[in-house]
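See below for the structure under consideration.
Removed from the display is one protein chain of the complex; every other protein chain stays in position.
Per-chain numbering from 1; labels A and B assigned in written order.
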Amino acid sequence: MLNLTIDAKKVSVEKGTTVLHAARKLGIEIPTLCYHEGVSPYGACRVCLVEVVKGRRTGLTSSCTCLVEEGMEVKTDSPGVLESRRLIVELLLARSPEVKKIRELAQEMGIERVRFRKEDKECILCGLCVRVCEEIIGASVIGFINRGADREVETPFQAQSDVCIGCGACSSVCPTGAIKIKEIFDKRILETWHTELELKSCKICGRYFAPKKELEQLKGKVELPEEIFEICMDCRRKDLSRKISEIKTGMI
Amino acid sequence: MKIKDQKDLEKLKVKGLDSLYPKAMKINVGLATCGIATGAQAVFESIVKEIQKQGIDAVVSKTGCLGFCQKEPLVDVWQPDSARIIYCEMNPEKARDLVNELAQGKTRREWALCKLEEEEFIIEGTKRKYSITGKNGKDIPLYQELPFYKKQKKIVLRNCGFINPDNIEEYIARGGYFTLARVLSNLKEEQVIEEIKNSGLRGRGGAGFPTGVKWKFCRDAPGDMKYIICNADEGDPGAYMDRSILEGDPHSVLEGMVIGAYAIGSHEGYIYVRNEYPLAYQSVKQAIEQAEEYGLLGENILNSGFNFEIRISQGAGAFVCGEETALLASIEGRIGEPRPRPPFPAERGLWDKPTNINNVKTWANIPVIIARGADWYSKMGTAKSKGTMVFSLVGKINNTGLVEVPMGIKLREMIYDIGGGIPEGKKFKAVQTGGPSGGCIPSELADLEVDYEKLTQAGSMMGSGGMVVMDEDTCMVNVAKYFLNFTRDESCGKCTPCREGIKRMLEILDDISKGKAEEKDLELLESLAKVVKDASLCALGGTAPNPVLTTLRYFRNEYEAHIKDKKCPAHICPDLIRYSISKEKCTGCGLCLKECPQKAISGEKKKPHSIDKNKCIKCGICYEVCKFDAVEID
Partner (left out) sequence: MIDKTKERVDLGKIANKYRDGKAGVISLLQEINLQYGYLPEEALKLAAKKLDVPLIQVYSVATFYTAFSLRPRGRHLINVCLGTACFVRGGTRIVEKLERELGIKAGRTTEDLKFSLETVHCLGCCSLAPVMRIDKDTYGRLRQEKVPQILKRYK
């Protein structure tokens, strides 16, 4: 166990714990944007910065990537931390003035005006979509292209992807709603990724319920009876309850 | 042939000495990139042609950068009974004439830059005096008396300009690889690290971290697989020392790396060469092949049982890859995106293994320090900055070139003694050090003693050694804008402060340069600078605001002039200057009218011309072509 101090409060955590989690243990919630439990930490948004004193060095570090060390002194709300956090959020607000999550953060911090020329981008380049697609789904459909202020998340050649399975994990993990997915009749259209995928129709009710490619990939990964991949969630539920009640009545 | 022991090295040394000092006349032509750019290749060919034509008994060879780039092309001539004479500003015709004069035992004194009567062999700590019987060197200034060379101490540049970099035997002749032989047979790994620690050597790439300490971290890190890397990504615009070393003396870096690999316990190394350095790449590639051939790289080096091989990795045009974690990503085939530290590369680096990364100049210092000892090395320099530093002295300075001086030399000495002062009698205004990560030091601080601490205190940093001199015609707001443009283009874009912050700082600077800014914009600029500096993920963002912060610190009046008076005191920012033609001086020659791209100039022949300010785009071509100084800027 390692001992450290956060905002003058002592806490003990296991080796390998990040400062972010150590703070949570004390009930201190440090705001984050590019952090998600399910994927590796990235340290890009810099919203979670805290002040760390180690020996003679004091500096700002991202709490989501910083591993706790014995005797560390952390401040999550010092004037230096708050000043940086405010300006970072103001910069993001100038980039994405219409994004709800950013507006909420700005309001929490009491930011009333934006002193920079406003843009209209929805994506804040947190990279969560990239990481979930690579680390969890294993499809590696999207990634960062170009660099600097021209950096974007895109598919190769900004065209239809051959490897996207249309699972929508990217959209569900996106904090700003920048990833647009819609369904029209028998197609799932991932507009943001210029990708159109055919949907499978349920054997029982005929509704279109999941991309064929997603089902193909799942078939290869899990050991489940074929029929699971042929019927939609609703019908499967109905089927399951029917089976359960048959078993129950059978038992009676 | 594989070198097995000291005796083999001694044999090659003899061969190398014969090559350096043959029985006939030896003519060396400086053929590094700077030489080639000034036409040295044609000079080389002219000399070879003339020698063949006249049947003269002479050897013509190529050599690396002699440092005095302002005077390129440089040709140095050594003869068995004479001083070595360096001729400057040569061209094919002069070279041909010179060869003919030399063949007759004469010389062309007016083309000579200086002469050497002895040479320093730094590794051995000896001086080789020439036996001079002829009078060829009469009235030619001595190398060590020439202001450009007088205060220099060539340790890292010890062989540059004195050997043919393609000839490993010449490197051995001047003490090369003897140190490695001694290390592998006599010294323990820990002893090597102690020596480097005691020397006080600090990383010459920019951060100045104590090299010996870094080596110890890597050695102590758990794991059997460790890597050594030479960072040759030299991205600072205006810096070309690393390139010159790789072109002029690649073996000095290789030898340093093998010694380091032994001390740390690594068997695989990489040299990461910038994409824009094709000649350096070739030079290093060849040196590695030679070293392998001679058994100085690869398996069982010098019969010691120690294995170490070096691969070359090429950059692809990204300044950020000079940052060590981005460099690692690049070698691993990914985009140059830095990652948070800790963990530091010494603990978890290339492919997650402990890795030691050092700059070219740092590696080149290693053989000398081990050969001459930490005591000898630490006598040079200041209390906390030991040894020498290689600077590229460029910009508005008379003597541009590569300069190696002991740490602690005054800026004044660099600029006026070595540099020969400012051209055209203009006033010295500032000197920029440390590249885009550094800052501008004003002329008031000319007595500053150059070392890591003093430069950092002044708001700048040592960086890789770039030293750009600026005069009264430089607008400091424009300089800040130039550096921010650079860091904005080179930012990887990962973190918010760097990507968004630099962009917004540039917007403000742009407004200032156009006379569109207000006082409060200056405050916003300073707030942004602070946050970008403190909150960025890596040193690119962390140091990008330095040029802005130093120019604000020392030249705030210039910023205020742009904001309050809407004027650019140095007459540079296009939106704040006006070009006009003096009626008194204009002769109506029509040259400016012809050159103006916007057809903004009108006037009859032999009558004063005038500029239509609505059409003028301030390109400045009229000012450049006018022979009568009739174009005025205000």
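Assume a contact is a pair of C-beta atoms (placed from the backbone, for glycine too) under 8 Å apart; a residue touches a chain by one contact, two chains touch by 3 or more.
What you see is a predicted model; the values in this text were computed from it and never measured.
Interface note for the absent chain: among B:L20, B:V43, B:A232 or B:I335, the touching residue is B:I335. Checked against the full complex, the one of A:I145, A:I189 or A:L218 touching the unshown chain is A:I145.
For the chain left out of this panel, the touching residue among A:L26, A:V53, A:V163 or A:I204 is A:V163. Listed residues B:T474, B:S513 or B:N546: the one in touch with the omitted chain is B:T474.
Within the entire complex, the positions of chain A that touch the omitted partner chain are 134, 140-147, 155-157, 162-163.
Seen from chain B, the chain kept out of the figure touches residues 33-34, 36-38, 69-70, 72, 235-240, 243-244, 275-276, 313-319, 330-336, 392, 394-396, 400-401, 432, 435, 466, 468-470, 474, 482, 486, 492, 595, 597, 619-621, 624-625.
To be clear about the criterion, only the chains that are shown with their structure count from here on.
Residue ranges of chain B in contact with chain A, taken from their complex: 318, 335, 337, 339-340, 342, 488-497, 499-501, 503-504, 507, 524, 527-528, 530-531, 534-537. Those residues of chain A whose C-beta lies close enough to touch chain B in the complex are 43-47, 49, 59-62, 65-67, 80, 83-84, 87-88, 91-92, 94-95, 115-117, 124-125, 144, 146-151.
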